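Okay, here's the structure, questions in a sec.
Only one protein chain is missing; all other protein chains are in place.
Up next, chain A:
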Amino acid sequence: MLRLRRTPSPIIRITHWIGALSMLVMIGSGWQIYNASPILPFTFPAWATLGGWLGGGIAWHFAAMWTLIGSGAIYLIYGFVSGHFRRDLRPQEPQAVWRDVRLALRFRLAHTPGRYNAVQRLLYTAVLIVAVLTVTSGLSIWKPVQLGWLTWLFGGYDIARRMHFAMMTLIVAFLIVHIALTLIVPSTLFGMVFGRRPIASESETAR
């Protein structure tokens, strides 16, 4: 019999996908904006950028900013209020992380639907912090006068701009790992889309 397990709530699933799409738009359009005045000795290839030109990139960037902030705020409030963060995402002690890292590297990490292992908890918590820093550093370079205190907290306009870029890099690195692991354990994707798993197995092992 198909037994439903504790899987991501609709609020988490909807905000995850709106946030994910917003993030992709933010990254592509952000690369377009970066290319107008690179801070490192390279630019992003045109095919990877969104908007076609600086004005277009800015239009996309600020459009997606609102959907990202909106879905992010709902997610964060829900995560704290519902206990999702405390229950499912709170990082565990270093020994547990080390144990799960070793299991993962040997492809022997058990993957129980509805429960995050120590590595997932650490990564998801970290990427949430990075995402908040990306948004706040972005706001500080968007409004260095009106939100001058925020720009000051980041160490001034130039440092805030580099911070924004560095946080984007971390998010892209996370995305690569996140998507790769989803492909290795595709049932997690099913859960994130439909809210439940295709089969009610006791546990799945990453192959």
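Simple rule for what comes next: a residue touches a chain if its C-beta (ideal position, glycine included) is under 8 Å from a C-beta of that chain, and two chains touch if they have at least 3 such contacts; residues count from 1.
Basically, contacts and distances are computed from a predicted model.
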Any idea which of "Branched-chain amino acid ABC transporter permease", "Acetoin:2,6-dichlorophenolindophenol oxidoreductase alphasubunit", "Succinate--CoA ligase [ADP-forming] subunit beta" or "Molybdopterin-binding protein" UniProt assigns to the chain that's been left out? "Molybdopterin-binding protein"
Which residue of A:Gly51, A:Gly79, A:Pro113 or A:Gly191 touches the chain not shown here: A:Gly51
If the hidden chain were put back, which of A:Ile14, A:Ala59 or A:Leu128 would touch it? A:Ala59
Out of A:Pro94, A:Gly114 or A:Gly148, which touches the unshown chain? A:Gly148
Touching the missing chain, which residues of chain A? 21, 24-25, 28, 32-34, 36-37, 39, 46-60, 62-63, 65-66, 141-148, 157-158, 161
